[in-house]
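One protein chain is absent from this view; the other protein chains keep their places.
Up next is chain A:
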């Protein structure tokens, strides 16, 4: 997927070419000055490589991260470069190796734990929450836990119910954790580097289907000192009629929806959350105060999800600014089915986002008859 990123500098020339500038980020800088294409996979790999090079306390642990070069090849080449003392293949025992990694972090090392998918992390969730997230508080600052838990989150394609859950809202409800969800390669590099450097436990939710996607990145993004701030959302596309929040893969869908809405005269502002915890309530509320309408988009189960938190935040802080009820697009409230048509129905599609945005703008077509 090729996404047009513009800067004020390029905006003019693109306009001259008849290409409409997609986004001029005012809330945060846009780094697409000299575009080189980088896949999300390459972005993650380079981030891991640079942080391991910079700090000898950083090490990788997980299933197949070493000799197999990574189940999704994210850790390719790192065993050869850093050796088996720093890139550790583990047995298939999440509770055990996650506990070991957290204990190593207690002692001052900086482990990066890979879960083959976050579905398997449920076997280790006690260590993520009770051993990692809460320890700094319980020890009143004696023991910090500078650990990163990373891996694919959410649905892939056709992998069924046990391999498709999105855990963003579960982890993001826990004080003591930070939860990040990159979308683009710039996000992947910047947020992973920030996560590894961060002294607190970070849950880093990637997406398998994004690994192969290429995004243009600037020289600044490729610099080894590059990092993105934790807790700051990015306005991917400015707009004035409706705010659409999304994270991870759904950002791409939201941007496509924004293109479609644009043709129908609705200017959508797309916010890439980047950070689920801390949640950038300030950026979200500022946007809603501008547009007066909100659609939240996420892939995960709807009940008690990320959208529910965003909706409540906006109702609490910006109630008077809302001109329409908040719309919520989420995964279907069912375990993920396998059949391709049902799977499609179980996940948000671009047309769902478009429809919800139109509803928020009182431009909807009559509802289809109930199934």
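Remarks
The working rule: a residue touches a chain if its C-beta (ideal position, glycine included) is under 8 Å from a C-beta of that chain, and two chains touch if they have at least 3 such contacts; residues count from 1.
To be clear about the criterion, contacts and distances are computed from a predicted model.
The listed options are "IBH1-like N-terminal domain-containing protein", "t-SNARE coiled-coil homology domain-containing protein", "Pyruvate dehydrogenase E1 component subunit alpha" or "Cytochrome b-c1 complex subunit 2, mitochondrial", and the UniProt record of the chain not shown names that protein "Pyruvate dehydrogenase E1 component subunit alpha".
Of the listed residues A:35, A:100 or A:345, the one in contact with the hidden chain in the full complex is A:100.
Checked against the full complex, the candidates A:130, A:173 or A:267 give a single residue touching the omitted chain, namely A:130.
Looking at A:45, A:90, A:185 or A:318, the residue that reaches the missing chain in the full complex is A:90.
Hidden from this view is one chain, which touches chain A at 59, 85, 88, 90-91, 93, 95-109, 126-127, 130-131, 135-144, 146, 175-176, 178, 198-200, 229-231, 278, 281, 316.
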